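With one protein chain withheld, the remaining protein chains of the complex are depicted in position.
Per-chain numbering from 1; labels A and B assigned in written order.
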Amino acid sequence: MSAVAVLIDHDRGVPSGGALEALTAARSLASDLNTDLVAVILGDGDLFDAHGADLVAACADYGAAVVHCGRHSFLADYGPDAWGTALAMFVEAAGPVAVVAAGTDRGAEAIAQLAARTDLPLVANCVNVSPASSLADAPSGPAGGDAWHITRIQWGGSLLEDVTLTSTLPLLTIAQHSIEAEPCEGGPVPAAVADFEPDLGPEVQQTLVRDRVTLAEGVTLSTAPVVVSGGRGVGSADGFAPLEELADLLGGRVGCSRAVTNNGWRSHADQVGQTGTRIAPEIYIACGISGAIQHWVGAMGSKNILAINIDPEANMVTKAGYAVIADLHEVVPAICDEIRRRRDRPS
Amino acid sequence: MRILVCVKRVPAVGSRINVTDDGQQVDTAHLGFTTSPHEECAVEEAAQIVEQLDGDEHAVVVLTLGPEASTEQLRYAASVGGNEFALVMAEGGLDWDPQRTAVAITSAVRELEAAGGQFDLILFGNESADGGNFQVGIRVAHALGRPIVNGIKGIDPHERGFTARRETDAGYEVYELEAPCALGVKEGINLPRYPTMKGRLASRKAQIQVLDCTADVDAGGQSRVRLHRPPERASTTVQLGDSAAAAPAVVDLLDELGVL
Partner (left out) sequence: MSDFPARADCVVIGAGIVGNCLVGHLSDLGWTDIVLLDKGPLPNPGGSTGHASNFIFPVDHSKEIVDLTVDSQHQYEALGLQNTCGGIEVARSPERMEEFRRRMTSATCWGIESKLLTVDEVVEMVPFIDSDVILGGFYTPSVSAVDSLETGTQMRRRATEAGHLQTFANTEVLDIETMAGANRPRISAVVTDRGRIECDTVAIACGVWSPKLAQMAGATIPLTPAVHQMVDVGPFDVLVETNQELAYPIVRDMDTFCYERQSAGSMEVGSYAHRPILHRVEDIPSNEEAALSPTEMPFTPDDFDEQLEQAIELMEFLGDGEIKYAINGLLSLTPDASPVLGPTPEVENLWSVAAVWVKEGPGVGRLMAEWMTYGYPRMTDPHGSDVTRFYPQDRNVIHIETRADEHFNKTYGIVHPREQWATRRNFTCGPAKARTDDLGAFYFEAGGWERPHWYESNADLVDRYGIEGRTHEWDARWWSPITDAEHLHLREHCGLVDISPFQVFEVSGPSVVPYIEKMVVNKCDLPVGRSIYTPVLTADGGFRSDLTIVRLSEDRFRIATGAFDGGRDEYWFRHNLPADGVHFENRTEALATYGVWGPNAIALLQTLTETDLSQKAFGYGQVRDALLSGIPVQMFRISYVGDAGFEIYCPTSAGLALWDAIAEAGREYSLRPVGAGVYGTTGRLEKGYRLMGAELESDYNPVEAGLARPRVKAADFIGKEAYLAAREAPLAAQLCVLRFESLRCAEGYDRFPMGAGNEPVLTPAGERIVDSHGRVSRVTTAGNAPSLGAYLAMAYLPPELAAAGTELSVMYQHEQYPVTVEATGANLALFDPHDSRMKA
């Protein structure tokens, strides 16, 4: 029976969060199509020896009836060509009705490699998928006539795009965080394991991960996971001391606004903004920064923003996801104390 | 060395993006246009690679597909290190589906290579800022028979090809590709230079080759019905407190975000 197949993207045996979201979304799609959900995992013997059981169990938790394990020595680690070729062979052999992957770096890349190899359309970052009604009625497989109706994200989520997909084999990625990963309600299904051995030529080796480097010490402003920034409200060059302390505690860097460099409190290298550095940390902690647009342009790539400001109407506060409306000179030391207190606490 | 960089013209949008009444396009009435950010970095990376090489036989060739107005992005590239420029003329091409785009670019690359020799490296943005289809570069590279790795945040050229780094949670992965090859780069790989005043003035004189190779390109299987804005979210600022007593809530947040 033709199933909905999900590529489980994993890093050396550890599935990505996106893979579980993709499983969740694909399970619902399979249900719409009145067909099975199957998973595809690529690895080599060692990887399956070490992680196979866990991976299969995870897939079973999420409702995969069959877990297809593609085994090859070139699949010992990730490589887009290796994964793409293996996937294409799986598709050729198993004939799924749809292939779904996570909208992660690897998921998106591997399924795009599949799309390139098969010259099939690929709809990326889907948030809602409605298969053609005739498909749902015809479990034997896509008749090729009717289109699927899909909503996907554009502009990083600022816009949605409704598209139709006309394809003999729909390929999809699921937008990350658009769905919560949820195991099957009734507990794990009994998942069958089906091994297959893709025929991979040496040409796929060129794009295999060749080496890994753990991030060196000393992050830069543009790459720091945490940036603690100060503005005019810091008041002086010395006023940055608690901000330095907080940044140190979090392994981050200290930035500043243009007013600060204009006042000579910090060097231009620390300036975040249109005319300084553009940053994209996990969290941007903006202390006493009003949020002039030039500054905002540099900071808006941040994944989360915490504004600490005495003015609740400050631009930075209204644009931030989180705010503390208080004097930064009191709040920042209190945060440092709290972090130290928790770290000192025996676990 | 010859490096090709494929760039896309995209609107420079604010935090709220309007859509035209027919739902087919972003309403750009108030907006300027820019180069999709990953690709702006790709141009910078290519320029940096070429600038490190001896000799003057090296070139950064910049290609875009779109309407005539896309020459603005090619001229911008000219002001920040590009040497040669090609416009794949396609009215409405900015909204083409990824398959169609890839086919047109592939044939444009073949045409450029037939005239000027093979590109040692073709750079794409990881994905475009607007469509975000995550596939055009991979399709083009595959059609050309070149290896490609996406998500690249570091490139070092060497004798036979390129060492490329891809960011991961823990650090980065290293790939070794032999030329000719392709890479999809991500913002953060470098800090793109701004054009100098002289560079801007010189860019006006840049020669732009117009390629007309889109006539026979068929639409792919993905077809736009409409664009629309997701439902507005109410004001989302979560106030964690109004005094130093907010510190535990802040640290909870840091913990939740995994930066503690």
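In this section, a residue touches a chain if its C-beta (ideal position, glycine included) is under 8 Å from a C-beta of that chain, and two chains touch if they have at least 3 such contacts.
Remember, it's a predicted structure, so these values are computed and weren't measured experimentally.
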Residue among A:208, A:314 or A:334 that touches the chain left out of view: A:314
Per the touch definition above, residue among B:12, B:170, B:210 or B:238 touching the missing chain: B:12
Absent-chain contact - pick from B:195, B:221 or B:241: B:195
Residue numbers in subunit B that touch the chain omitted from display: 12-18, 29-33, 193-198, 200-201, 204
For subunit A, the residues touching the chain missing from this view: 232, 261-262, 264, 268, 274-275, 290-294, 297, 311-315, 318-319
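The rule is short, and it goes like this: only the chains that are shown with their structure count from here on.
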Where subunit A and subunit B are represented by their mean Cα positions, the distance between them in whole Å: 19
Residue numbers on subunit B that touch subunit A, as the complex places them: 13, 15-17, 19, 26, 97-99, 127, 129-135, 138-139, 141-143, 147-151, 165-166, 168, 170-178, 181, 187-188, 191, 220-230, 235-248, 250-251, 253-254, 257-260
Complex contact set, residues of subunit A against subunit B: 11, 78, 80-81, 103, 105, 108-109, 112-113, 115-117, 119-125, 147, 149, 153-167, 173, 203, 206-216, 222-223, 225-226, 250-252, 277-278, 280, 282-283, 300, 303-304, 306-307, 317-326, 330-331, 333-335, 337-339, 342
